[in-house]
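Before I ask anything, let me first share the structure, which is written out below as structure tokens.
Missing here: one protein chain of the complex. Every other protein chain is in place.
For chain A:
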Amino acid sequence: MRFVDEYRSNEKVQTLLEAIRKKVTRPWYIMEICGGQTHAIARYRLEEMLPSNLHLLHGPGCPVCVTPVETIDYALKLATQPNVILASFGDMMRVPGSKEDLLSVKAKGADIHMLYTPLDALSLAEKNPNKEIVFFAIGFETTAPVHLIALKEAIRRGLPNFSILTSLFTVPPAIEAILSNQESKVDGFLTAGHVCAVTGNKTYHRLAAHYKIPMVVTGFEPVDLLYGIYRCVSQLEAGSYEVENAYKRAVPEQGNAAARQLMDEMLEPCDQDWRGIGIIPSSGLQLRAEYKRYSSRMRFQLRPEENRIVSECLAGLIMRGLKHPSDCPHFGKACHPTHPLGAPMVSSEGVCSAYYRYK
């Protein structure tokens, strides 16, 4: 298959592994940000092929995993209202809220549709004019523009019964939160290629310079990942700290201007709670005032409740690279994909799920 096989080629993988082995002279810790990258690393067992003193840390880049319990509880609350149809990506269905998950309330009669694209929620809105359609709009800078296109289209079609429950995150503040932690072990970053394809690399130049840390824009196939790691190690060994694009076939330096413009027009930064990590200032995106009437939070007057749960899940520490899934006493025992204690065991991009599945 074109655009896949050449980036999984064993020959190229072995060549890159050899190049990395030659380059590494001392221990390094490299963090990949994106859950898609974590999944591929686990699936192809790349870690065990790397030199033993080169360590990969798995970052917080899975939107399913970091969506706060409170927001999932909002979704559950809305889904159980008789006049509401909740539309969601399938990944969110089994993520535990404070008491239950979407799959359980669906079984009790809540009207929940699993969709592959938010645009399908518009036809739901058209077919059900007497119902409120809420789309559970989760994601990073990659997915946000898709939600916004759907919202624009809803406005154009004049669909008053469509709103979005946003849970939108941005990567750079999360990187900054990880780096500013005194305990951080991270020596270099592989940034998420498809996020950069939207945002461009500008913000990362500031972070790399300020924290003196190499940042390599990296793709998702084994050859892409190993090339990203190779470039990162090369910089670390040379003592340089630049933003480097190792995923040029997808990421232009300036990103995607049309997508960014849409985001600037409709969204504004907000403080955002990351599940397991806590609130990171300006790390989220919310609808601007002129679009607030399409915010499900506003439309349904959703307010946080005072019942923060105490979780036994180490997700936060794991996603900041301070702990490994195998450090968790519940991993593979009380916590497994059919009975997740925390979100990283649910989503296919969750680090615990990736480790459980492939290790």
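The definition used in the following text is that a residue touches a chain if its C-beta (ideal position, glycine included) is under 8 Å from a C-beta of that chain, and two chains touch if they have at least 3 such contacts; residues count from 1.
Rule of thumb we're sticking to: contacts and distances are computed from a predicted model.
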Handout entry: Among "YbdD/YjiX family protein", "ATP-binding component of ABC superfamily", "Hydrogenase expression/formation protein HypE" or "NAD(P)/FAD-dependent oxidoreductase", UniProt-listed name of the chain not shown
Key = "Hydrogenase expression/formation protein HypE"
Problem - Sole contact to the chain not displayed, among A:Met49, A:Ile149, A:Leu179 or A:Ala250 - result: A:Met49
Exercise for the section: Could you list which residues of chain A touch the chain missing from the display? Expected result: 1, 4, 8, 10, 13-14, 43-45, 48-49, 94, 115-117, 120, 222, 336-338, 348, 356-359
